[in-house]
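Below is one structure; the comments refer to it alone.
One protein chain is absent from this view; the other protein chains keep their places.
And now, chain A:
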Amino acid sequence: MPELPTVAIVDDDEAVREALGDLLMVSGLTCHTFAGAASFLTACTEFHFDCLITDIRMPGMTGIELIERLHVEGAGLPVIVLSSVLDEQARAHALSLGARAWFTKPVSDERLLGAIATAIDGGRGGGQ
């Protein structure tokens, strides 16, 4: 029996983190939340994640820097961006580095869950 897919959530905003965690839980996914990119990278060494949902504007390492880092490491972890930032350049950059989707907050649950499902299945998820 395959394990339930595990999703990592990186967002500096606690309310957003908790809300996403609950949504994934009710949808039958396991998830871990992180307040910043650094703590997520540390956890990566110990745990396996099937998908990453990350914010862009965060203190310390930004979402873009995190995506660059994962790309360089060739981790192959599907990444979905969920941000308030309306920066077309950053969006194009993230997608070019292999991000599966870029959603602007707030996002509808169906679209987000759809994107996660696609990402985990290994299919290619579209942009927003």
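Simple rule for what comes next: contacts are C-beta pairs under 8 Å (C-beta built on N, C-alpha and C of every residue); 3 or more make two chains touch, one makes a residue touch a chain; residues count from 1.
The definition used in the following text is that contacts and distances are computed from a predicted model.
Asks: Using the UniProt record as the reference, specify the protein name of the hidden chain from among "Urea ABC transporter permease subunit UrtC", "Sulfurtransferase complex subunit TusB", "histidine kinase" or "DoxX family membrane protein".
Replies: "histidine kinase"
Asks: So which of A:V7, A:M58, A:L77 or A:A90 would be touching the chain we can't see?
Replies: Candidates A:V7, A:M58, A:L77 or A:A90; residue touching the omitted chain: A:M58.
Asks: What residue numbers in chain A mark contact with the hidden partner chain?
Replies: Per the touch rule, chain A residues meeting the hidden chain are 12-13, 15-16, 18-20, 22-23, 26-27, 57-60, 62, 82, 84-85, 105-109.
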